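Missing here: one protein chain of the complex. Every other protein chain is in place.
All chains are identified by letter, namely A and B, in their written order; residue positions are counted from 1 within each chain.
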Amino acid sequence: MEIRLKEKIIEGGLLFASLLTILTTIGIIWVLFTQSVGFFTEVSLWEFITATEWTPLFTKKSYGILPLLAGTMLTTFIAIAVALPLGVTIAIYLNEYADKRFRAYIKPMLEILAAVPTVVYGFFALTIVTPFLKLLFPEVASFNALSAGLVMGIMIIPMISSLSEDALFAVPKSLREGSYGLGATRLQTALRVLVPAASSGIIVSIILAISRAIGETMIVAIAAGQQPNLTINPLETVETITAYIVQVSLGDVPYASIEYRTIFAVGLSLFIFTFILNNISFYIRKKFQNKYE
Amino acid sequence: MAEENKLVEKPGNAPPEMEDNKFVITTHDANVYYGNTHAIKDVNIEIKANTVTAFIGPSGCGKSTFLRLFNRMNDYIESFRMTGDVVVNGQNIYHDKIRVEELRKKVGMVFQKPNPFPKSIFENVAFGLKIMGRKKKSELHEIVEKSLIQAALWDEVKDDLNKSALALSGGQQQRLCIARALAVEPTVLLMDEPASALDPISSAKIEELIFNLKQNYTIVIVTHNMSQAGRVSDKTAFFYLGELIEYGKTKNLFTNPEEELTERYITGRFG
Partner (left out) sequence: MNRVNINRYKDLAFQVVGIISTLVGLVLLAIFIFSIIKEGIARIDLDFLSSLPSRKAEKAGILTAWTGTMWIFFLTAIISITIGVAAGVYLEEYAKKNWFNNLLEINISNLAGVPSVIYGILGLEIFVRTMRLGGSLLAGSFTLSLLIMPIIIVATREALKAVPSTIREAAYGLGASKWQTTSMQVLPAAAGGISTGVILALSRAVGETAPLIVIGALAYVPFVAKSPMDEFTVLPMQIFNWTSRPDHDFVINAAAGIIILLGITFLLNGIAVYLRNRWQKKISW
């Protein structure tokens, strides 16, 4: 049965292609774990989690991840503080107020915000936003968390607006009509009926946006700085986990040294955070997906 | 013992008389299950060559399901299961080792809603040939023309075979689908409510076509339009809730049905 054999071979080839995705995940986990094990034989997990200084590249070495975490959290927080209100407002506006034509034009344009390469955003943050901030806050550092966070926020607006808009769109007409029928305005309907009804979708979009911001590299590497700093002051220089990985990669760190292994240890932490966030969002999406069906 | 030896090659239980070549299609105690639903119950039927047989019955009675046994199109439904025997052109198609692709070239199908490929008229009709490995342009052109003539569509499209099939009207698209099925030279043509999505004029054209095709093909047509069944078929089978209630010459079944259920259906008291 020659055709049968040919069909089986083709199917096998296609299956192999999809198995490469599993291989990729296994590869990521394998690489991060095995190298981190090497790291944690020399540095205790306790020090990693609790020490307040991150100085693996200096002579006096300290391996506390808290400064990097602070940098990541601070820039992420600023980004979400920008993107969340704007994103949800846009979603409500496009859904309830805007006419079809406006929506049809604006939606693809918003996607452009997400398509700009991040190195370009980093350049904007460094050369335009930071000098502008200096006018407002003269004490702001040349590399600071606020600049990077603001620009990151702009970049992730479409993530929140697009997914939230889909969530609002999925709310059944009957709920809308019920609210309007009682004399509620568009705003009241949106805030009191639609947003709560679409809350699971909106929350998913926020979680995914947080995950994206945590994993962002170039904007923070260029504009936020390369000095680990345990702070919550957005005007100071900070270093994120991702920026640190880039810093080490640009340098001349010898292979299999402890300094080299630090990128795997922080990389593993980063992977775990985003993995958890992503799966929480999948879980929420799945659990509430069929709420109205 | 001798009978058992004869049957050893074919694991089904079809009695030896079924290998009779007089009948193109025969079924013996055919049952179809979708999961726990018993969709077709113990149906026995024999269809002669070069006849038109109509399957009628109310919605959901299983006539389409039964039709699709003949070319194994039910295979794509995950919960599908069948027992019994279906013998087509002498082959027990569910129990013999057959190649389903070969079966479908001998048993063609036309669907309820015309489904031409989003390609040109020529490419649509030639597709069946190309998958058989026929590549020669002259041969393809010849067969395409012949098929379109048989489907009574040639005159309307001969000037531009490269036109997109989707630009044709509904009735033309359906005739195109018939031509497409005829191109691979089947012996049997299965038609699942072929005219129900069409306007009355196109529908009438399809009926005329069926009448003409009878000379060269065995046709089985599922229809919910009883007058159509009356006009077009030699024999009619009435199905109800998965069972074959009555099967006989169309004229007799419609004027003098044997079963009360049949009479109630054709006089419009239900369905």
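As a working rule, a contact is a pair of C-beta atoms (placed from the backbone, for glycine too) under 8 Å apart; a residue touches a chain by one contact, two chains touch by 3 or more.
Just so you know, these numbers come straight off a predicted model, no measurement behind them.
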Residue, one of A:S62, A:S199, A:Q227 or A:T274, that touches the chain absent here: A:T274
Hidden partner chain, touching residue among A:P56, A:G122, A:G149 or A:P228: A:G122
Contact with the hidden chain (one of A:L208, A:A224 or A:V238): A:L208
Where the unshown chain meets chain B, residue by residue: 71, 73, 76, 78, 100-105, 108-109, 111, 113, 115-118, 127-128, 130-132, 166, 177, 180-181, 184
Missing-chain contacts mapped onto chain A: 3, 6-7, 10-11, 13-15, 17-18, 20-22, 24-25, 27-28, 31-32, 35, 85-86, 89-90, 92-94, 97-98, 106, 108-110, 112-113, 115-120, 122-124, 126-128, 154, 157, 183-188, 208, 211-212, 214-218, 221-222, 242, 245-246, 249-250, 255, 263-264, 267, 270-271, 274-275, 277-279, 282
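We adopt the following convention: only the chains that are shown with their structure count from here on.
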Whole-Å gap between the CA centroids of chain A and chain B: 56
